[in-house]
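With one protein chain removed, the remaining protein chains of the complex are shown where they sit.
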Amino acid sequence: MTVSEDTSIRVDAGRLLEWYEEMALIRRTEKAAYDLFMSGEVKGTTHLAAGHEAVAVGASAALREDDYVFATYRGHHHAIARGATPAECLAELMSKATGLCKAKGGSMHLTKADKGMLGSYAIVGSHLPIAAGAAWSAKLRGTDQVAVAFFGDGATNIGAFHEAMNLAAVWKLPVLFVCENNLYMEYTPIASVTSVPNPAADRAAANGLPAEIIDGNDVVIVHDTVKVAVERARAGDGPTVIEALTYRQYGHSRADPAKYRPADEVERWMQRDPLRIARDRLTSLGVGEADIDAADARVAQVVDAAVQEARDAPFPDPAQALTDVWADGGAVWRN
Amino acid sequence: MTVSEDTSIRVDAGRLLEWYEEMALIRRTEKAAYDLFMSGEVKGTTHLAAGHEAVAVGASAALREDDYVFATYRGHHHAIARGATPAECLAELMSKATGLCKAKGGSMHLTKADKGMLGSYAIVGSHLPIAAGAAWSAKLRGTDQVAVAFFGDGATNIGAFHEAMNLAAVWKLPVLFVCENNLYMEYTPIASVTSVPNPAADRAAANGLPAEIIDGNDVVIVHDTVKVAVERARAGDGPTVIEALTYRQYGHSRADPAKYRPADEVERWMQRDPLRIARDRLTSLGVGEADIDAADARVAQVVDAAVQEARDAPFPDPAQALTDVWADGGAVWRN
Amino acid sequence: MAELTTYRQAVSDGIAREMRRDSSVVCLGEDIGAAEGVFKTTTGLFAEFGPERVWDTPISEQAIVGAALGAAMTGIRPVAEIMFSDFFACCYDYLANEIPKMRYMTGGQVTVPLVIRTANGGGLGFGAQHSQAVENWVFTVPGLKIAAPSTPADVVGLMASAIRSDDPVIFFEHKGLLASKGELAPPDHVVPLGEAAVVRPGDDLTIVALASTVPTALSAAEQLAGEDISVEVVDLRCLVPLDAKAVLSSVARTSRLLLVEENPYQGGWGATVASIVADEGFELLDAPIRRVAAECVPLPFADALEDVVIPTVDKVVDAVRRLATF
Partner (left out) sequence: MAELTTYRQAVSDGIAREMRRDSSVVCLGEDIGAAEGVFKTTTGLFAEFGPERVWDTPISEQAIVGAALGAAMTGIRPVAEIMFSDFFACCYDYLANEIPKMRYMTGGQVTVPLVIRTANGGGLGFGAQHSQAVENWVFTVPGLKIAAPSTPADVVGLMASAIRSDDPVIFFEHKGLLASKGELAPPDHVVPLGEAAVVRPGDDLTIVALASTVPTALSAAEQLAGEDISVEVVDLRCLVPLDAKAVLSSVARTSRLLLVEENPYQGGWGATVASIVADEGFELLDAPIRRVAAECVPLPFADALEDVVIPTVDKVVDAVRRLATF
């Protein structure tokens, strides 16, 4: 790993504690999602982002309320970081009417439009041009909003990534391309199918874009890097590619035990758990263990209540299946 | 233009005269195609490669008979350089039964499979992965054949280019990506929609590939550059990206007068006509004007005869419309 | 008589009218700006609205349509051009998986008011990869509205509806009709999406046609009138919403149905219309439902071959004759 830990970073302890709590909230929600999947209460599939929390929370903290975020099927952390509640996320996963998308989307499609979380996309790379389009829209409307697209290392080998970067560069769009490089596609190591060592960052120059490779498990580093890139974007200086190195703590999806990963690699990365890194930073900033534990306790309460709330929620009315296709709310395609 | 003319290049005069004649043959065929289009004998559209001859002839001279070539809708020069006769090319353009593709393909789809000219592709960029596949096949079969894909500057912004380069690099495929950078897409300057100055070459490093930017109007330079890249490929050292700077002498297609190009730019490039450059080289190698003129005269005769032959050929039997879909020769999709 | 204009000019006019009405309408596509489009269907737009409203793009169909989607989600009404409809295949993920599903998958959170315009169909001798009529490609995907006008006035009227629509609309401009002429649309002309037009009334048989096959059907009908066969021609104008009622009520009177489609028979749009009539109109029918569609082969280049493949007036006349005497 080429990440050098920057110990000169300064951060306000109070703010960092908030970030810690937010990361803990995501972690606990993912754990709940896992348990619910294993118990059969979540059907289909689910791609957990445990381990990736620092990317979502650090980036989100550097954004404005009216900025746009685009995520992948592994997107629970981004939904929560943008303000979706664990209850509405879990309800979506559990096929409940109170889900974020009324149980029409599912785990892979969490969307919270009124918080600028413009969707989780399940076709790898598809959202990169869409994010560029949202940034183009901001430019056209003369707002100084920024769009951020989060994507996996695997997405860097698909054509849409290249097209999106080029268009965004030519049009100088206020968009950030943030890669969550967790070393794997589904089960295949990204290095075995990629022509360059840094799948996202090494492609930036091909479109005249600046790139940063950072420790994606350190929320402070993520925040600070994204902040600079956001400022560039708002100033009209165009897109930035950020490659955040991170690791997933569960398998790729469903019950994948991720046996294809060497034990020592897993061990090494577990040592670099984003929650642990944040906790260490907090302690070194003088925050007491009790305060941190209190955050954990609050989170546990919220998520436990969320599970209950989602469990208690009703399944959707079957009639809902035939709504929401058109802007008039209906689904009529013929007379 | 960043091309530095390398005067140290050595080439056999006899060989160069052959190349000159081949280029002249292409030029004259393109002129015939233009005239036939203007007179209504060629319908639809046609994209002439006059001005690009050095790329086709130089590259082809560096290839073996059993190597593979993939071209675009602007591909007459590659078909001829690989051994298609002007008569069969023009017959195809003129919708005649004797056309290369039995008048099923047309100007944009010249193919001469038995000479390894595996097609002209009219969807920008589509052939780049296909060429990679032919190279993969050579590798699988343990031959040391090489595949060469020729494409325009405009094709460098489409996703398939990126996907093809990455796959070819990861699998170390014996494929060359040769860009004919003629500064324009259809009517739009490539620089206005591309994020880097050298649309092909500047993308190579993003896939760990070496790149060369060369004078695409000098057949000797093209030959020598391609030769080195082919040797690399045959040796198992993988793909090379070559960006050959060139210019089209007609408009984009059909009767396009190309008014969008500044007069001085056109003038500058006409000065750098590949035939003129080759002629100058020949003269400086001591070949007499008479010998060169004799080549021109031979070419004129061949092409004039080809026009006549194509004119005299019959239109296809309408029944041919319902053949050649399946390998059994037929087109039956139901019983 | 009203002033005449070309179908080609109607495209530019239709877009310009909406761009004047609504500053959130923005165009993007390859060579659409100063070059005014390779089919000259964006003539005058760059001059009138400038580079802030008319954007030239790289050859990046995914980026074009993807960016249009992102913009549509966030307050813009993009009108994206895909130069030839065959290139829908290069951005089909957006057409099939993203745009039509966005609103539904988000439980109605996001609305997608965009138009994707494209030059569709054959007849200009562009060969297998530049001549396809692909309305049926997008017809396989619920969530897209689909317009395919056959006259200049309908181009303007449907363009108005398409651009004003809060739903995504795929707008097919037929290459073979670009040079054709028809009445100029009056000011504020709006044709609602999903209303077929009876473009020629008749009693003996109903032809349902779309875009290029409308003039083909009309020519056939004219010829058949001389043989005392009275053909009603219904121009569907849209595939979604589909005006099935118009078809069924015409068949209720004529008892005979012929569909004329430019797309290949297999998987063609006419099959769906036929299946609706074979179900809901079964008792109305006095004869088989027939379809004159393209042969199931790629489009050949030579005219002599193309005529064998695509629907022609002769084929339609022949089919009607046989059906009328069934």
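Think of it as A, B and C in the order they're written, each chain with its own count starting at 1.
Definition applied: a contact is a pair of C-beta atoms (placed from the backbone, for glycine too) under 8 Å apart; a residue touches a chain by one contact, two chains touch by 3 or more.
Owing to the predicted nature of the structure, the values given are computational and were not obtained by experimental measurement.
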| item | value |
| --- | --- |
| Omitted chain's touching partners, listed by label | A, B, C |
| Touch criterion as defined above, residue of A:Val193, A:Ala211 or A:Leu285 at the omitted chain | A:Val193 |
| Touching residue (missing chain; options B:Lys102, B:Arg203, B:His223 or B:His252) | B:Lys102 |
| Contact residue for the chain not shown (choose from A:Met23, A:Leu36, A:Ala56 or A:Ala103) | A:Ala103 |
| Touching residues on chain B - with respect to the absent chain | 68, 70, 99-105, 109, 111-114, 118-119, 121, 123, 126-138, 140-141, 147, 159-160, 163-164, 166-167, 170-171, 323-327, 329, 331-335 |
| Where the unshown chain meets chain A, residue by residue | 43-45, 92, 95-96, 101, 103-109, 121-125, 154-155, 157-159, 185-188, 192-194, 260, 315-316, 318-322, 325, 331, 333-334 |
| For chain C, residues in touch with the removed chain | 86-90, 92-93, 95-97, 100-101, 104-105, 127-129, 134, 136-137, 139-143, 239-240, 242, 263-272, 274-275, 277-280, 282-283, 285, 287-291, 295-298, 300 |
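FYI, only the chains that are shown with their structure count from here on.
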| item | value |
| --- | --- |
| Chain whose average C-alpha position is farthest from chain B's own | A |
| Centre-of-Cα separation between chain B and chain A, whole angstrom | 45 |
| Whole-Å gap between the CA centroids of chain A and chain C | 40 |
| Sites on chain B at which at least two other chains make contact | 157-159, 192-194 |
| Residues within chain C bordering two or more other chains | 57-58, 60, 62 |
